[in-house]
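The complex appears here without one of its protein chains, the remainder shown in place.
Which chain is which? They are A and B, in the order written, and residues in each are numbered from 1.
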Amino acid sequence: MSESFQFRIDGVEVTARPGQTIMEAADAAGIYIPRLCDVEGLRHQGGCRVCTVKSGGRSVSACTQPAEPGLEVENDSAARNRVRRDLVEMLFHEGNHLCPICEKSGNCELQAMAYRLDMTEATRFPWLEPCRDLDASHPDIALDTNRCISCGRCIRASQDMDGKGVFGYVGRGIHRRVAVNGADLAHTDAALADHAMHVCPVGCIIRKGEGFQVPIGERHFDHGLIGHEIEDRARKDGRK
Amino acid sequence: MATETKVKSPPDAEIMAICDRFGSDHHRMLDILLAVQEERRCITPSTMDTIAAVVGVTRIAVEGVASFYSFLSLAPKGRVTIRLCDDIVDRFSGLDAVVAAFEAELGIRMGETSADQAFSLEFTPCIGMCDQAPAAMINDVVATKLTAERATAIARALKQGMSPAEALVADHDVLSPYQRVRALVDNNIRQSGEVLLGQVPEDAGLRAAAAMAPSAIIDAVEASGLRGCGGAGFTTGRKWRFAAAAPSDRRFVICNADEGEPGTFKDRVILTERADLVFEGMTIAARAAGAREGILYLRGEYLYLREHLEAVLAARRARGVLGANFDIRIQMGAGAYICGEEGALISSCEGLPGEPKTRPPFPVTRGYLGFPTVVNNVETFAHVARILDRGAAWFHAMGTEKSHGTKLFSISGDCARPGVYELPYGLTLRELLSLAGAENAAAVQVGGPSGTMVGRDSFDRRLTFDDLATGGAVIVFSARRNILEIVDYYMSFFVHESCGYCTPCRVGNVFLKKAIEKFRKGQANDDDIAYLKDLSATIIETSRCGLGQTSPNPVLSSLQNFPLIYAALTKPTQDGVKATFDIQSAISGARDIAKRRSYIFDKDFSK
Partner (left out) sequence: MTEARKPRVATVSLAGCFGCHMAVLDIDERMIALMGRVEFDRSPLTDIKTFTQRCDIGIIEGGCCNEENVHTLIDFRKNCDVLIALGQCAIMGGLPAMRNAIMHSREPLRECLEEAYISGPYLRNATRLIPNDPVLPLILDKVYPCSDIVDIDVQIPGCAPSGDIIFSTLVALLDGKFKGFARETLRFD
């Protein structure tokens, strides 16, 4: 393994190892780059594009782009965050995201990202209002793909961590969506203990019997903005 | 489901035999599914179960492929499927009457399959016949220059039990594959240039290359200044150099014959008339890059060319110029524009949904099956063969400082002489339009939907990589065409063809299309022009591949070059009420159910 090297994110010097992506190096340095489809432990997809940064003048997804010595990366700027807000808003409008009735509310990364990116102005986007059937066939798990944001985490987790392949994408374009390896979820080997059932960032994969157990005020994102754990690393290092 | 029980008997032996034909290799999934589609005209859940079990993947993986491509179908299709090209050029050439004739004669509507499962009627995007529109695919053949009368006659012949080939070509069974192709489709070569469409000697380039070291071949290609002719314009020699340098004991050469950009059809003509030259170029590339295996990825719409191309390949093998050190297989596509994108094309060859791959790594280092892969366009390979024959300097001397050699232009739309023109780079758009008899053009779409829409003030711009770049498509529109109808169509094309992998392209293009509809309905205000620009910028900046990075171009270039058309359609918002909201349509359903009028919004209640 060759030597580590330096590059800069928003003017801050960051150290990276060869083979690391911009995002991995940023995470280690306590710099948060917003992301939805990417999650630690799963291979990178680069599909949501929320992690788009400017690197050497080009727009790239930080979760897939290798870090390189001397790169100048623009991350937390008004322009980048405006574009990210557009993407998050697109995902809200593509599905049916009714936060007040969703059991994921407060623990939902899409919702938390909307907070972080100030998604509060009257929308200019149309609502697509999909109308897909709910799959509640499985005794322990339900699937509401109207809330799916096509992050594909469940697909990768099921394939790579559970060794199963319960989920996959079907269709193309705006009709592309997550589907299951059988007539319905009950006709797959999905199990509650699967890693895949615990990676959904939104309320699409529902573990039955668990909803609304954590009271408002104590849910994950009641404690801080999404990404604050990563940013806290830098703060702790700074205090040392 | 009825269809499911039907395919359970006969037993799945037939499906297993199809899998076996392709080595039960999951990388040949697209071939397997195409064969099943042809045999059964439908890919059912039980079929997918069988295939999954035989090739060793999950059923959802099979379904992912089967549901991605337009020419594969999860619902039963007719024995004869008629796919009418609904490109804007076809629409402007009398498509409506042809649709009506087919619908009337077959007794089904577009999008339907007849009850006896004899016929399906559907629309499909550009099939590469814009110079002889309206056109349609009928199973594995193509019908061009359709009129209502011709459509009726074809439908009648098909109903009487003639095969599509019989219905379109007299004595088709006594013709050679090449003759059959020529009988179906006109070449419309209007201008033959020095490089490709003039006289070319057989295998002269290959003989020259055989005497050269691989590095010398790459040097020659690089020195010629040849750049990719598919649209992106990457320097061909550099691409080969990267692939040759990537450490590997296996490398591939792939020819991109997925000519899907609406309005482009020059590769169709090259494959018809200069197929040998293309294969020759591929063989040279294989020698240069150290590849032993090649693939010609042929778009599903060009299925009618397959037999001819197989015959050319067979002849080359018989001649000993193919097969020993390098061989080529034809991979059929199945109706997906995105597969023209390098990574998506490789995914498709690998039996996956046609989704672009994450870059880096680039195909030259990790391409097909993970091996270094050279992917070039049909025209590029044909040029290579000529460069090796005549020398880099000869090619370099043609064209302009940064755009060397000749280019094949596909011209269609409102012009007197639609067809293919081979001309050196650097002529002005005006010169080209004059050759094509399109002096009255009001708007020209250069480079297809993902290119640029220009007006008369741009006709003196030059067709080069640095000015008006084009993969070949030049679509001419006269003053009587509605610019926004064209833009609207192009956006619907991108919505249809987005693979859906990334958010901005999947969702953003739908929004952009809806925004254009708003303009067409006269519901837009001044803010909507800013909205079009903002949304386009987000899609371009964040999209993962070239499709999304160029899909807003119809909107942006028409906004730039025809701003008055947009401005004329905007109205200031009245009293802060959105013009898009239509109270009458919002209450019409309730009015019907309640069987009464609105006290508030129906002014004529008292009448």
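Basically, a contact is a pair of C-beta atoms (placed from the backbone, for glycine too) under 8 Å apart; a residue touches a chain by one contact, two chains touch by 3 or more.
Source: prediction; values computed, not measured.
Within the set A:96, A:158 or A:181, the residue that contacts the chain not displayed is A:96. For subunit B, the residues touching the chain absent from view are 573, 575-578, 580-581, 583, 585-591, 593-596, 598-601. Although one chain is hidden here, its contacts on subunit A can still be listed: residues 96, 98-102, 105-106, 111, 114-116, 118, 120-123, 127, 129-131, 146, 216, 224-225.
Simple rule for what comes next: only the chains that are shown with their structure count from here on.
Centre-to-centre spacing of subunit A and subunit B amounts to 33 Å, using the average Cα coordinate of each chain.
Residues 44, 46-50, 52, 59, 61, 64-66, 83, 86-87, 90-91, 93-94, 124-126, 128, 149-150, 165-176, 179-183 of subunit A are the ones touching subunit B in the complex.
Against subunit A, in their complex, subunit B makes its touches with residues 45, 58-61, 63-64, 67-69, 336, 353, 358, 360, 495-504, 506-508, 510-511, 514, 531, 534-535, 537-538, 541-544.
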